[in-house]
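One protein chain omitted, others in place.
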Amino acid sequence: MATSTSSGVSVRAPREVPVPVPAELLPAVSRATNASGRPLRRRERLAILAILVPVAIIALFPFYWMVTTALTPSSAAIRVPPSLVPLDASTENLTELFRQAPVLLWAFNSFVIAVAIMVCHIVFDSMAGYAFAKKRFPGRNLMFLLIVSSLMIPVQVTLVPRFILVSRLGLDDNLLGVILPSIADVFGIFLMRQFIRTLPAELEEAARVDGASEWKVFWRVIMPLSRPAVATVAIFSFVGAWNAFLWPLIVLSKRELLTLPVGVALLQQEFSSNIGLQMAGAAVGAIPMIVLFLFFQRHFLDGVRVGGVKG
Amino acid sequence: MRHGHIARFIGVALSLVMAGACTGGGTTPAGSPGAPSGSLGGSGSPGGSAVGGYQGPLEWWHLGYAPGGATATSKLVDDAVAAYEKKNPGIDITVTGIPFSDEGLARLDTAIATGSGPDMFRIASDRLPSYGAQGVLSPIDEYLTAEDKADILPNLLEGVAYNGQHLAWPQWVPPIGYYLNNAVIEKAGAKVPDATWTVADFMKLAQDVTGNGTYGFATYMGAVSVNDLTLLYAHGARVLSDDNKTYTLNSEAGAKGLQVMVDLFKAGAMPPDSATIKLADVEQGFIDGRFAIMPSGSGSITNLKSKNVKFTVLPPPIGDAGKPVTVGGMGTYAVPKNSDPARVAAAHALGRYLTSAEVASDVPGWYLAPGTRKSIKVSDTTPEMAPFEAMLPNVQFMPLIEKWARVDAAIHPEIQLALSGQKSAKQALDDAGANITPLLGK
Partner (left out) sequence: MRMTTTAERVPGAPRRGVRFWRRHGAGYLFVLPSMVFFLLFMFLPLGWSFVISFQKFGLAQSSWVGLDNYVSLLNDPVFLQAAFNTILYSVLTVAVWVLVAMVLATLIHPLPPRFRTFFRAAYYLPAVTSAVFIALVWRWILNANPWGLANYVLSLFGAGPLGFISDPSPFLGVSVALWSVILSSMLTIPAVGVVLYSAALSGIPRDLYEAAESEGASAITKFRYITVPLLKPITLYVVVLYTIAAFEVFERVYVMTGGGPGYATNTIVYLIWRTGFRFGEYGLASAEAFLLFIVIATISLLQFRALRSDVEY
């Protein structure tokens, strides 16, 4: 969803942002086929790998080069010819990075923002998704249409007024100023609605008969049943907020309040001649998400499709 | 269940955020000045003489400052704060770093405009007019003593004037000088010239020392700088006419000065990424011996000395103007308006201190550029500063106009385009003018 893993923050990033896709877009046939057609012949498999492996190398090379340069002392980094393995590998750049820049503070800020936005999305997106899926009330469809239509609004159009709004609230240069304009998000709502619609009504009814309040029904019955969808919303919100750039760049300015992407981009200006330092910063910013990805890989890849779960 | 992972992750994350909310409160800026402690306790406290009795916090924003003495400049700031607080008990100064970048400056502008800024901040004089136009600064006139007026060089005091008011405390004047790497030049069998060198000498030298991975000349030509204008000014060009109403950089002199760089680049005497090279990369290349000559402010002295580079500083080469001309701005301390007059007075007192001879003796090495007062002689402690002090009479300041940031941003891209041969020098400067003229008003 180019639009808004976290409508403000991830700001329809110029890179792609993970997307849940509506099931309706997938060819409407059973999910039974594991792979198309007959098993591959050995020769065919090799031919395919001969294409996929180089592409994988291209995909991963920037990361390799980032780490390699980060481990290469600056003087060696500008040697000709460049070496594909770290020369005189050392942690000099990392030490220097932590000495020159409040990297841990930046990571902490990124983390606080990402967690806060994630929690808000989990709660607010699910609430709205639940209401749109299960409640009947006048104006429901109109409101839903309104929310979905906000997909058409590029975040850039709203930057200036948002910034004025946030600074009038006294929240510029404040982590809250980054969090607040991102507390709900279209795709989370859409996803939760799609998922909750598939839940059988009997469980809710049973809870109501037992005298549970509306909130209890939602929190104790609906939410536990929606865990796969909640997991998806959580993961994509977290990653989106962690990686967000444009909005934090605008709102935050004091050095100790920056997030990792903004801080590392700033290093590029302050230490433009020290490529090792920049790459060390990039690696420190990228590695937490890569680790998260490797740990929750399945959720990520399933998550992109989870919107496709259909009842 | 595999969702256990997620649940645990969220749990851990949540608890960390809770912890963060508690400790993080400290790191979040208290924001608005005017904290309650500000106005109390003024009367009768000892030692408040210099600051009109104000006791309490002062917020000082400083571009490029990193806490904990991480950089040499930051260390100086810390030392100055310590010295001042010692002399003025009851004053509690907090220094906050603003990134030394476009965003940092933009954010500063917004904070000042919306009244959520600091008590005092350090700023280059060319940005003062836009604050002046908005009326957000507390002028220094009321706080200037007769001594100050006698001490500050008159032409430099005029460098902070806007609409009849003096907007900030002028601290120093960093003119652009030409740094020559002695080792590189001698290795190439050339001789380091003296302050009477001409543009022709410069061109010849730059080409003579080029080769074997060494480039004769390198300069930053990006936004918010004047380094790349030195050669244009050397021939007598100016960005604007004296009344700031007309764009004049596209004069014959301007085109001729720009052509010097174009020719050098074409001859391979400037690095291939000249159009986009960053400020610090120029200095690093100079240190590494890859660049023989670079224009830079006096701030580079400290870094070059710490890297044991042997260098000579000259004024920019003499062109058609017939005498050495250099460009520069002024470093100043400005005080935003605030509803607490005692606090404003205290901020002004701090501003005076930081631009005085007193701070120079309290904090050795405080002045990284020639000072603006007769009582300050920076070259006494930093001999390398002498060439810069000698340039002071020939410094051309950039025009003090409200839209300077946009004028500046219209010039450099065109210089880059001319350099890489996309346009003739004259055409490039004309095109810059097409963008600039509408900014100058009817």
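Order of writing sets the chain letters: A and B. Residues in each chain are counted from 1.
Throughout what follows, a contact is a pair of C-beta atoms (placed from the backbone, for glycine too) under 8 Å apart; a residue touches a chain by one contact, two chains touch by 3 or more.
Remember, it's a predicted structure, so these values are computed and weren't measured experimentally.
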| item | value |
| --- | --- |
| Touching residue (missing chain; options B:G56, B:G159, B:G177 or B:G222) | B:G222 |
| Residue among A:L71, A:L94, A:V115 or A:A128 that touches the chain left out of view | A:A128 |
| Hidden partner interface residues of chain B, rising order | 102-103, 105-106, 109-110, 113-114, 134-136, 213, 222-223, 271-277, 405-406, 409, 413-414, 416-417, 420-422, 435, 438 |
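Simple rule for what comes next: only the chains that are shown with their structure count from here on.
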| item | value |
| --- | --- |
| Whole-Å gap between the CA centroids of chain A and chain B | 38 |
| Chain A - residues contacting chain B, complex | 78, 99-102, 105, 108, 111-112, 115-116, 118-119, 122, 163, 167-168, 170, 172-175, 227-228, 230-231, 234-235, 238, 249-250, 253-258, 266, 269-274, 295-296, 298-299 |
| In the complex with chain A, residue positions of chain B that touch it | 1-3, 5-7, 9-10, 13-14, 16-17, 20-21, 24, 27-29, 31-32, 64-67, 70-71, 96-101, 103-104, 107-108, 110-111, 114, 116, 278-281, 283-285, 288 |
